[in-house]
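Some chains have been omitted; the remaining ones sit where they do in the full complex.
Note that the chains take the letters A and B in the order they are written out, and that residue 1 is the start of every chain.
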Amino acid sequence: MKISNSLIKLGLLIAVMVGMGEWSVALAEEGTVPTIDTGDTAWIMVSSAFVLCMMLPGLALFYGGLVRSKNALGTIMHTAVILCLITLVWVICGYSLAFGPDIGGVIGSLEWVGLQGVGSEPSPDYASTIPHQVFMVFQLMFAAITVALITGSFAERMKFKALLLFSVLWSLCIYSPLAHWVWGGGWLSQLGVLDFAGGAVVHISSGFGALVCAMVLGKRKGFGTEPMPPHNLPMTLLGTGLLWFGWFGFNAGSALGANGGAGVAFIATHIAASAGGLSWMVAEWVHRGKPTVLGIASGIISGLATITPAAGFVGPLSAMIIGAMAGTLCYVAVVWKMKLGYDDSLDVVGIHGVGGCIGIVSTGLFASIGATGLFFGNAGLFGIQVFLALVTLAFSAIGTYIILKIVDWTVGLRISAQDEEMGLDLSQHNERAYS
Amino acid sequence: MKLIQAIIKPFKLDEVKEALIELGIHGMTVTEVKGFGRQKGHKETYRGTEYQIEFVPKIKLDIAVEDKRVTEALEAITRAAKTGSIGDGKIFVTELQSVIRIRTGESGEGAV
């Protein structure tokens, strides 16, 4: 009796470890076959679906509500077509470039082109308790949403063909390498950078790509002189809700299992979103005299974007501070934009670019779970994180610039003034949003 | 016959309608319009950027009335639509050369 009981206890002990990511890795190292855990698999499939929901309908409507009604469909289309397109790009070669067997720390090999060798067994390299294909599709969603985020900066004026070409090039030349460097075993990961769910890979890269887009494409006709109020804020709030909802998959899914680490990321995400929403609201209240609904929505997204790299590494109170900083500083960044004079139409730079930087740096400051940041005594991490932010920013900005030039020379970037007057919906798609 | 075009504050529509019905005027046509005038509009703020919106929502009423009832109609509208604050609106009167009721084809005062 006692012996069998202790055996059971021992087993349980082991079982716990199985539940925890690190052990399965250990086991994999011993050469055993990793096994699928149904709970982890369920969670990552759900998380993948959640991230899809962040894009379509989430981001599509968030952006769609912010533009003028003559551009509502064209704006939604950006996210929709990017989602379809990057899915195929990722399956064909994007995944292999990002996560395939490493070549010199720089890029993944083409071994997994067309998902060859990406089967329903766990991968030996990533997420040892879920099917490799599920890991692949979870990463696919990240690849797609990153490109979609950028579209907010050139809303209401990009040629549709240009959008297609830009998206494919950007995904292959900016996203896949970056994902490889940070998550696929590349050189940055070897330096020990921390990016839990994509503060650098997703938000800094899209945010500063967006800045370059806004500068290269130029202002919208009438920007700064005529009011361009959002045509449907309830739609934007709907998008906000779906983004928040989906972000649980984005961040807590990045634990790659339904374990304690996922729980840490889940609550950090939720708390930062709330703190971000409130702090933006208060900042605008103080600055402009009224709390606004678009303000709280923007603050929520700022909080979510900012906590992304830190989610799995910080406790609830740190998350609250990070979220509060996010809402305030992103608000300041967005207000400054008007002074700098570029037309980042839906504030991708101010929210994702600035938020991503704050998040990456904050990870170096506040990390206390599974890593140690400056405030807990490890100055080294802070330096590494600042370096990560700068490298990502520079790589994305320069790469985006080159890609835009290529697109401009080939198909042209911007629609004609007359088409802009008419709106994307009629000029690019022969459709109207509302009849 | 006259055509009265009254531009009023939207929330006064019901009162004006009642006032006209009391006079026995049972027909009118309503259009949602935006007005620009002495009444200043309002401020809107989106992500810290303030817009001054100068156009104010108004209701335009088109009412065809027989000549003899014009005065009382104008009085009724003025009374019902008045709040005393800026932006109460205007009434314009034009001459109608003819009026036709489509259903019957009849024209003139009987058509109203």
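Note that in this section a contact is a pair of C-beta atoms (placed from the backbone, for glycine too) under 8 Å apart; a residue touches a chain by one contact, two chains touch by 3 or more.
Please read these numbers as outputs of a predicted model, since none were measured by experiment.
A.B. asks: Would you mind giving the copy number of each chain kind in the full assembly?
C.D. replies: The total chain composition of this structure file is A x3, B x3.
In this section, only the chains that are shown with their structure count from here on.
A.B. asks: List the residues on subunit B that touch subunit A in their complex, please.
C.D. replies: Residue positions touching the partner: 44-51, 53.
A.B. asks: Residues of subunit A touching subunit B in their complex?
C.D. replies: Subunit A residues touching subunit B: 227, 229-230, 284, 287-288, 290, 292, 294-295, 298, 331, 334-335, 338, 347.
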